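Single-structure report; data block below.
For subunit A:
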Amino acid sequence: MDIFLVWVDIFRNWLTAGIGVPALAAEIFIKIILVLIVIVFVCCNLIVLVWLERKFSAFYAMRRGPNRLGPAGFFQFPVDIVKMLAKEDIIPKAADLPVFKTASICAFITAILAWAVIPLGKGLVLEDLNIGIFYFIAIGSTGTIAFIMAGFGSNNKYSLLGGMRTAAQMISYEIPMAFSLLGVVMLTGSLNLSDINDAQRNVWFVFPQILAFLCYFISSIAETNRAPLDLSEGEQELVAGYFLEYSGIRYSLFMVAEYAHLVAVSAIASIMFLGGWNPLFGLTFIPGFVWMMLKIYFMIFLFMWMRWTFPRVRIENLMHFGWKVLIPVSLLNIFLTSIGLYVFQAITG
Partner candidate 1 sequence: MFDFALNNAWLIPLLPALAFGIITLFTKKMIKLSASISIGAILISFVLSVILGIELIGQGDTFLEHPYKAVVTWFSMPGLSIEVGTLIDNISVMMLLVVTFITSLVQIYSLGYMRGDPGLARFFAYVSLFAASMLGLVIAPNLLIMFVFWELVGLCSYLLIGFWYGKISASAAAKKAFITCRAGDFGLLLGIILLQINFGTLDLQQLSVMIPNFTQYTGLTAVGLTVIAIILFLGPMAKSGQFPFHVWLPDAMEGPTPVSALIHAATMVVAGVYLVGRILTLFITLPSALLFVAIIGAFTALFAATIAITQTEMKKILAYSTISQLGYMMLALGAASLTASMFHLMTHAFFKALLFLGAGCVLHAMHNEASIWKYGGLRKYMPVTYWTFLIGCLAIAGIFPFAGFFSKDLIMEVTFAASSLSGHAHGPFPVAYTVLFLMAALTAFLTAFYMFRMFFICFHGELRSKEVQPHEAPKVMTVPLIILGIFSIISGWVGWPGLGEGQAFGYFVRLGEFQVMEANWLLIILSTLLALFGIGLAALFYWKKSFSPQAVIERVPFLYKLSYNKYYIDEFYLWIIHNIIDKCGWLLWKFDIYVIDGIVNGFGKMAQWGGAVMRKVQTGQLQHYALIFFMGIVLMLLLLSFTGVHSPAIGLMGGAK
Partner candidate 2 sequence: MTMAVMFYIIAFVTLGSALMMVISKNIFHSALLMLISFIGVAAVYILLHADFLAAVQVLVYAGAITVFIVFGIMFTMKGEPRKTNPFSQNAIPAAVLILLFIVINAVTVIKTVWPFSNIAPPETTAKAIGDLMLTKYVVGFEVTAVLLLTAMVGAIVIVKGVKKSS
């Protein structure tokens, strides 16, 4: 069943018994390899996502999109990556060097750290924490600081404004996001993502928690800084926001972070609301991992649809919507959920 865990066990046995590596070192070695696998997985996703995004945007704009390299222009992005890595890493003279340099790394790390608790299938997870979802929220909140660092470190007014906008936006939308996830946690009584996934064998939580799902969906758009809520980039007024001064590999790290975050958010959405790796229509012969990826990509599709359909909102509308609509609605959801739970318990005894 847990083919992933079996592989890990085999590998560990091979290390300790076969080669004779000490247990602790083997454990650390395995962890490092696993982390690398996760990073590679995320980056692979990135290639697909960038291609998808370009195709989607072309589709919605009634264009063709990339179509020269490879089938349907699929190899456009790898080439782009090579170009980016080869580019000169320009650092402004007035920049706050340590901050400027670490900012992009921080953004990448915080995006990747969230993947530590996200299971892609049964046991297919780095660390199945008891407080997985809470960990996810906590790590998500630290992402803010990377954007501020980037904005500040660039020593550029547009960057600084972009960074501050990002911080304000992310802090504001973290609250409805956490509150909307709280409804699901109340239903399952656990913070563990696997437990939550297992609880949806019969019914997906998107149905009893439709309000929460909507809240989560909107606030995760804000969390990932994607249009129509990508105020921090705001090409028209802020040129490119916090990563205005970045180029080359540092810029690509921000890109990777954004897409990693997008995939993570989608994964959480599918685990929390769409049943995770539980199969649809009893199609159990398809592995859970595939179901999971399908759901993730469905969510990504929704995000992209949103992105290329709606125009960008103004900053005060964004804040008003976050504080005056989403938070009350998510609180209402918690209230309704608790009443529903109480009634349910009263009925079933």
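The candidate set was assembled so that all candidates are chains of the complex that A comes from, given by their letters.
As a working rule, a contact is a pair of C-beta atoms (placed from the backbone, for glycine too) under 8 Å apart; a residue touches a chain by one contact, two chains touch by 3 or more; residues count from 1.
Since this is a predicted model, take the numbers as computed values, not measurements.
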Options 1 or 2: the chain contacting subunit A in this complex: 2
Residues of subunit A defined as touching candidate 2 within the complex: 24, 96, 98-99, 129-131, 134-135, 137-142, 144-145, 148-149, 152, 160, 164, 167-168, 171, 174, 191
